[in-house]
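The other protein chains are all here in position, but one chain of the complex has been omitted.
Order as written gives the chain letters A and B; numbering starts at 1 within each chain.
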Amino acid sequence: MRLSTRIRAVALASAGLFLAAACGGGGGTTNSNMAPPDKQILRANDGTEPNSYDPTQQTYSYEAAVGRNVFEALLKPNAELTDVKPAAASKYDVSSDGLTYTFHLRTNAKWSDGKPVKASDWVYGYQHLLNPALAAGYVDPFFDGTIKGAENYGSIDVTSASAIDAFIAGLGLKAVDDNTFEIKLQHPAAYFKWVVTLWMAAPIRKDVVEAAAGGSFTSSDTTKPLAWANDAKTIIGNGPFKISEIVSKDHVTMVPNPGYWGGAPHLQQIIYYFIADGNTAYSKYQTGALDIIGVPTADITVVRGDPVLSKQAHLYPQLTTFWMSFNSTKAPFDKAAVRMAFAKSIDRIKLTKDVRHDTDQPIQSFIPKGMAGYDTSDNAQAYDPAAAKKLLSDAGVTASQLNSFKLLTRNTTGSKTVNQFIVDQWNTNLGLNIQLDVIDSKTVTSRIRKGQFDIYGPDGWGADYPDQQDWFDIFTSGACHSLNWGCATIPGYDDLVKKANTELDQTQRNKDYLTAHKMLIDNAVVAFMYQAYEYDLVAPYVNITQTSFDDQNLPGDQNWQTAYITNH
Amino acid sequence: MAIPVALEQAIDWEIGEHQIGLWQDAWQRFRRNRLAVLGAALVLLLVLIAFISPLLVHFGLIIDPLKQQVEQIEVGPGIAGHPLGTDELGRDTLSRLMYGSRISLSVGILVQGIILPIGLAIGLAAGYFGGRIDNLLMRFTDIWYAFPDLIFVLVLVSVFGPSLLSIFGAIALVNWVGLARLVRGQVLSIKEKEFIEAARSSGSAPLKLIVKHLLPNSLGPIIVTLTFGIPQAIFLEAVLSFLGVGIQPPTPTWGQMVFDGYEAIYANPTSVVFPALAIGFTLLAFSFIGDGLRDALDPRMRR
Partner (left out) sequence: MAVTAGRPNRGALLPSRVSALTGSRAGSLTIFIVRRVLWMVPIVFFVILITFFLMHLAPGSPWDKDAGRQLSQVVVNNLNAKYGLNKPEYQQFLIYLWNAIHFDFGLSYQYSGKSVIKLIAEGWPYTATIGVLAFLLIVPVGVGLGVLAALRQNSRIDYITMGFATFAASFPNFVIGALMVVVFSVLMAKWTQRAFFLPAADFGLDDHLIMPVITLSLLPIAYTARLTRASTLDTIRQDYIRTAWAKGLSERLVVIRHILKNSLIPVVTTLGPTFAFLVTGSIIVETVFNIPGIGRAFVTAVSSRDYPMILGTTILFSVIIAIANLVVDVLYVFIDPRVRLT
């Protein structure tokens, strides 16, 4: 019985809020009104406690919010999200055939215990991530069509240490010397530079892991290799911060990592709380006990109307789109015209302005605003109830065929509210009588994985990195039952996407993805609804110098090393 | 020395000149209890509302509880023609309350109707027979207490489907244990009283005696448990619907309205207060009836 308003997501660089970044913190811009070091404490609501503090095992935004600060990947996205820029690696080369990536590591990079970061640590980290026995949650981008030797990740016998050892030894990972890390790929993949920016791709210290495990262990051991991440003292990372304290179910505290190559941050403490209840976080903010929270949906109008709070609230666009999914294997949803009729009967403006309180923005296409591929030229799914009705009748579909259908809904307030509105729209505009089916969230997931639904939503996707490959793979026929819940198949789509994924010429890729984009919209594979925007309250004395799409859960959480507190 | 009011009322000052039947007597006393009558009237009013609200909607006397007006989300009472305000989709709170009485009253009352016989039977059996039967039954309730109700409900619904029956069944099955233990305790404390011994030696069947003396003498706590069970059941229905076992939105129920209103407590506090008040009224009404019933059935209460 949880009454939580969970705030999800992936945030995005917002032109209006982006100030000149002080790269690497420390010696950058200072403000004479800066608070003294003992007051440089930031308290934010991360929402949910991470399942693990081992970065390779972290899957969700609230986990990456910690992992990104304690560990650093080889590269990171630049501010405009057009390309990657150096992070833990000072530069990288790609061979002409696109199969070998060579990363030149920073020579002044140090772990939080002072030891230098070596290429062998990177090799160990990637091997740790790709160990099938550890079952990392989000390891797919590293074996599915990318790293050489990893293709068979899914078929290794995890009980056999020798099988695992052989698999790991065969991976295309090499420490050429202490400062050079080389990765070989299965075939060219222009988006791989983005994959290495993910938070799971972190270096790990073998000696730390083994010490915490009490000695060496076999590769089929599922618990010993993860023991190091259970205690703040043994979590040694290469990021700008390190974990000083973990209080289970309550908060995690981070302090500056003295060895970080980018210099010392202004913030001396970052405390992430795990408050699931929106009202609780909101109350804490109002009494000055929290500095950054996501505004609960129900309170958005209150905040907007409050003279003080409205000045502290900001809208942050995210690279996240939401849609409704139809089960394309179930007649009459196998007809594109029927799906299109449903897509055209949703008044997106009312949905976003009223029901979503004017935070999210309506969208009728797939790729969200802010990344390459955003394109609004195709209006096929635009709101037009008359045209929608005509589509239905032209297809010869009657209400009786559809009235037994149910909209599968997760038992969260957000889902229930949006879906009640959407069903009302369909029933009013198309003359139907579709009912909701509100079910416990796990059961919903297990049903959609088996394809046991008629309509499901709100479904969506938040970018892991701003490359279109991350998006278009969702609707391939191979993703049926794993992301393409409706199992829609469009002739030519799979091949087109595969071509675009492996193509090295960026212009050609963009062209191909655009064609695929139109395919998705015109076939009404799903009904696109809105792009998510986060509405957050940030205390006036908190200065976030840079927000990035990478921000996992809170505005600016990828660049805390440049943030600071002013006197208050 | 002052005589406490309660004792004064309890003392049998007069000896009745004629005998009347227990039930007739009880009914007369009930009627004379102003609060009890008030409670009964309130309940009748609620039942009436439950019955006629679809008609009222049909004839346009109240706004359709399912009609969404997203321009009027979470408005306060009295605004835009909504006497009690609106909810998170702009639906009228008053009509949702009236409509919701149908489900919530049924759930609240009927569930107690299921719990009563189960709890009574098991409690009576355990207390009266004692010995091994008591032990087994009570250990059974220990296990039932420890039961993770949520899982049980999830499984129940995945097997029987989210029908009204599975909801009633789920709530009742989860909540009968308290009543059973209460009844058992009462029976135990009654069992060895002198008048039981006396009646036993005079040949009356002990079970009938327990029931005849249990009823007037220790009905109080049982009635309180049942009346408190009503709002409990109403909220449990909301919890169940949260698990997807239950009344599906957009059909309004008081419990769900309270849960949904909680989220908007800063935006529109009345959206949580009004349904809670409705539940409160119901509880109050049944409490008055319950008190009146107990007073009415007590043979020693003479006015």
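Throughout what follows, a residue touches a chain if its C-beta (ideal position, glycine included) is under 8 Å from a C-beta of that chain, and two chains touch if they have at least 3 such contacts.
What you see is a predicted model; the values in this text were computed from it and never measured.
Considering the whole complex, the residue from B:I52, B:L94, B:I114 or B:L277 that touches the absent chain is B:L277. Here one chain is not drawn; of B:A26, B:L46, B:M98 or B:I223, the residue touching it is B:I223.
In the complete assembly, the contact with the undisplayed chain comes from A:D140, out of A:D140, A:D178, A:D334 or A:D358. Those residues of subunit B that touch the chain absent from the view are 1-2, 4-7, 9-12, 130-135, 138-139, 141-143, 145-148, 150-152, 154-155, 158, 178, 181-182, 184-186, 188-189, 191-192, 195, 197, 217-221, 223-225, 228, 231-232, 235, 258-259, 261-262, 265-266, 269, 272, 276-277, 279-280, 282-284, 287, 294, 298, 300-301. Seen from subunit A, the chain kept out of the figure touches residues 1-4, 6, 8, 49, 51-52, 54, 57, 59-61, 132-140, 153-154, 158-159, 222-223, 226-227, 229-230, 247-250, 273, 275-277, 279-280, 283-284, 286-289, 410, 412, 440-443, 445-447, 449, 462, 482-483.
Basically, only the chains that are shown with their structure count from here on.
Distance between subunit A and subunit B, defined via averaged C-alpha coordinates, is recorded as 48 Å. Partner subunit B is touched in their complex by these residues of subunit A: 1-3, 5, 278-279, 282, 296-299, 301-302, 350, 354-355, 357, 411, 413, 416-417, 420-421, 424, 435-440, 443-444.
Chain contact summary for the complex, subunit B toward subunit A: residues 66, 68, 70-71, 73-74, 88-90, 150, 154, 158, 239, 241-244, 248-250, 259-260, 262-267.
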